[in-house]
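The complex appears here without one of its protein chains, the remainder shown in place.
Right, subunit A next:
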Amino acid sequence: MKKLIIALAATAAVLGGVSTGAQAQDKTKVCFIYVGSQTDGGWTQAHDIGRQQLQEHFGDKIETPFLENVPEGPDAERAIERMARSGCALVYTTSFGFMDATIKVAQKFPDVKFEHATGFKAAENVATYNARFYEGRYIQGQIAAKMSKKGVAGYIASFPIPEVVMGINAFILGAQSVNPEFKLKVVWANTWFDPGKEADAAKALIDQGVDILTQHTDTTAPMQVAAERGIFAFGQASDMIAAGPKTQLTAIVDTWGNYYIKRTQALLDGNWKSEQIWDGLKDGILTMAPYTNMPDDVKAMAEETEAKIKSGELHPFTGPVKKQDGSDWLAEGEKAEDGVLLGMNFYVAGVDDKLPQ
């Protein structure tokens, strides 16, 4: 009910037009646009938890209205513009597909600040922010290689965009650092969100003989299938331990709250700048859920890798790495550049799949 009221309030504020300007002076408005529902159990929920932490941190000083279930497309532009018009000082657009809409609205409202998640287009008043999820994927790969008896893991992927391809590559590199023969089967669900289809993909992979599952889709359905079939799995975006108390090894948990607090503080202090931020484990923008259901030595290994990544001693994409077609990519000791990672459109060796182009 609460979210309905907030959504109505947001709509009312829009209908009221600029009349809310006077009130906005008292409280700074930090607004959010969500692609999914606030309680999707994954991506959007992680952003909403961040928003709640932000609200709690600043208490009466700020307001944090949001719009949920905003489709990526023409509607996004209207929703963002609505927010900007309603007196928001800072607007977070939390999905890759909001990129162009954010830039367009930002041009119309030069005094409003925007921050767009996971995109690559910035402007004077548009910052971008993203997390180095691949760091977590690398740790998962290592755990998978230790825990798998068959030496094959299954990966439920969403869409062949660089973010997802990067995750697959990091996972296999982590696994191969433990077991060079490790194999990875990939199934593209071609959706972010369809519990039934995600479950079907999980079943198909398990029937094909994988004994560890990982996913880059949004619901807990694959975790549930893994639990039913008695194999291990990794959670995605949120801690999914409730769906598989004896199944989840760990999960990449998006913790945007710290970041939102840091940036809002800058806004309140008047020194907000447009930046392109790509933070990692060390910055606390993502964390690993507790390492569970594994022997102590595997846990110790995972913790050690996590510490090394945090200290900068280990970069998951460090050579020698070959591409899937056998050509050289990274030479011995060479680290991948961020630009290459952000545009990644090839597999590294060891992935048992053909990348959709």
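Just so it is clear, a residue touches a chain if its C-beta (ideal position, glycine included) is under 8 Å from a C-beta of that chain, and two chains touch if they have at least 3 such contacts; residues count from 1.
Throughout what follows, contacts and distances are computed from a predicted model.
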What does the UniProt entry say the missing chain is called, choosing from "GTPase", "ABC transporter permease", "NADH-quinone oxidoreductase subunit J" or "Phosphoribosylformylglycinamidine synthase subunit PurS"? "ABC transporter permease"
Thinking of the whole complex, not just what is shown, which of A:G87, A:G154 or A:G280 touches the missing chain? A:G154
Touching residue (missing chain; options A:F193, A:F234, A:Y291 or A:F317): A:F193
Missing-chain contact, candidates A:G41, A:G87 or A:G141, resolves to A:G41
Across A:I49, A:A123 or A:A204, the one contacting the chain not displayed is A:A204
Identify the residues of subunit A touching the omitted chain, counting contacts across the whole complex. 1, 4, 36-37, 39-41, 154, 160, 185-188, 190-191, 193-201, 203-205, 207-208, 210, 219-221, 224, 228, 242-243, 352-354, 356-357
